[in-house]
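Next up is a structure, given as structure tokens.
Of the protein chains in this complex, all but one are displayed in their positions.
We just call them A, B and C in the order they show up, numbering each chain from 1.
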């Protein structure tokens, strides 16, 4: 019953083409895993982002791995728009399911709780709602009438992926204060973890970390991937690498416009400068 | 905006008679606060227990402080039934609103999320449901029909109370792995905290504890109360005192049957043996 | 008393029940156990030892058996991540209804028990619920419970992946047929007769053509119960471990 520790390619192989794949916004984006998926030529992924995304989603779209993206926003933040995402939505190469941040959390919380839906306030009158036939509006049954409220159906991803600073060989992954990573892992049918390091002691016995773990019940397999979030951040180990993200943004913009070139992918490969020499 | 550190009597004074008062099952029951409420002669409390309760609720009922108890169960566990609770329900001295554990969590989670209700599976066909006119059954709008599901209305307690091992003078209270204490505090309009010790440094800066705090947004006031959960447990500081709970159970049983006597209350007072000498 | 006159040999009643529960949980991936259930807990640990499954014990502070906060167990159960659980009742009737709330007219009845706890939820969610009550009397096993804390069967259309699989008592083991909402006697414990079961049961149940005797645990199983299992359950259930096995809980 202990989740196996695999190499990265074998871990990526557990994400089948066409999977409903959940990923949280950075930090803790599993970039090394994204590279494996691109390398493999993964296809038709249905990406749900918790609640937004950046380089991880943009690169998978650039790599041709994504069919549907369900998100509250894809952006490179201070480094500008997400080029492959914007281009793929405009061209229709990916189907967009626009959401709003708390609705994604709500759908995953319903998934975590094994209930078919959860209500959420707001959203009514937006074109977000108008374009989500899978969301429903009912009259709040606890009011006399005339109190419309949106219901979000449960999201149960096939696979959730996350990169953490520390995991153990029993299958525990430490998430610090990012409680929503636990929600994501619990909602998913299984979770794949990459970690800066996989330690030999049981993190459940570490008082400081025991309360903030994704536990082996949810974890399907792990891989050790030092630098696995680069060029994005993996606190407390390292911060975002602004030069690398800026270089990606620029190369991706060029490639998205011209419809070709793999420079952006080379720039996402650790040690690419050395490799190119 | 910093919550004040008060003495125990002043803290208890912030719980008005008639308040909807939330308390979690032990460990971390604020027994010192319960004694203050009994001493004051607090009246008409509407107690909601997360999701069950023991000596805390039984003693408040014995002290005549409770009008309504909303609970999934009140019991002294291995020490037997809760005498005042059982007697007060039978006599009609308290109004009972029977629930089932996850329904209490669901109601508080809805309260935490500011939504009017949340669905829950199960319960249909039980006499629990038959006696809860405030719970509703609807047809799951995401199925073609014929899928009844229970909706639990949000619970927003006036006051939540909790005893923790450590709090700080900024109003942070460390809850370890008892995530449901955070749910309770978030759902309540305000939270009163007693703590074994109130430290001077900001617990949000303590990496090991930062992710598991009830933060000052929710905390109305604090009091330092060493031994504040006795005779129940306050991990990691102390375990339950079996002799004291057994003595309470016995004295309370006698008092509940005979309808008099305050020996049970004396037995709940720390140092009562010394005081009696 | 010689070994011939005692059909249990040197097997204690608790050990027999642990072994019965072990058998009923064969192949379960994840069994959860309540806070005051040492025999079910020991049975679940024994089954998990064979099948590699997981046991969550409410109130345990052993990392391997601990929950992540109070809500996780219920969420896991609703997702189908819990295969086995135990319920009991102040009253249990022949339709599998259980009453943990009180006897007599609700709410101001003759006896008030503690309350439904998680039963009204978990009985619907967990596919292999074992009803466990050592006291086998007509006081407990009634024709109809006074209050349905959790129903044994549900109308068609009610989402219900879970329900009772069996009833284990101090006298016997019964199977529960959820479609028919009816018990069938599976075995009587060594030294117990079918008539004794019938005399002490307030509801009707079905009988197989012949009623076997509940199998005693093997010497090997007994050895495991008395060593490894006794040590593990001493964490959440120190008084039980000391009384039955003479095991004193090690300090954490």
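A few comments on the model shown:
Definition applied: a contact is a pair of C-beta atoms (placed from the backbone, for glycine too) under 8 Å apart; a residue touches a chain by one contact, two chains touch by 3 or more.
Keep in mind the model is a prediction, meaning the values are calculated, not measured.
Remark: the omitted chain is touched by one listed residue; of A:18, A:102 or A:141 this is A:102. Considering B:114, B:226 or B:242, the position touching the chain not shown turns out to be B:114 (whole complex). Within the set B:13, B:68, B:210 or B:233, the residue that contacts the chain not displayed is B:210. Interface note: of A:125, A:243 or A:260, the residue touching the hidden chain in the full complex is A:125.
Taking the complete complex into account, residues 1, 112-115, 182, 186, 202, 204-205, 210-211, 213, 215, 217 of chain B touch the chain not shown.
In the full complex, the hidden chain is touched by chain A at residues 24-25, 50-52, 71-75, 77-78, 81-82, 85-87, 89-92, 96, 98-103, 105, 109, 120-129, 131, 146-149, 177-180, 183, 235.
The criterion applied here is as follows: only the chains that are shown with their structure count from here on.
The chain with its Cα centroid farthest from the Cα centroid of chain A is C.
Chain C has its Cα centroid 42 Å from the Cα centroid of chain A.
If you average the CA atoms of chain A and of chain B, the two centres end up 37 Å from each other. Each of the following residues of chain B touches two or more other chains: 120-121, 147, 149, 177, 179.
Of all residues in chain C, those touching 2 or more other chains are 66, 68-69, 74, 78, 125, listed in ascending order.
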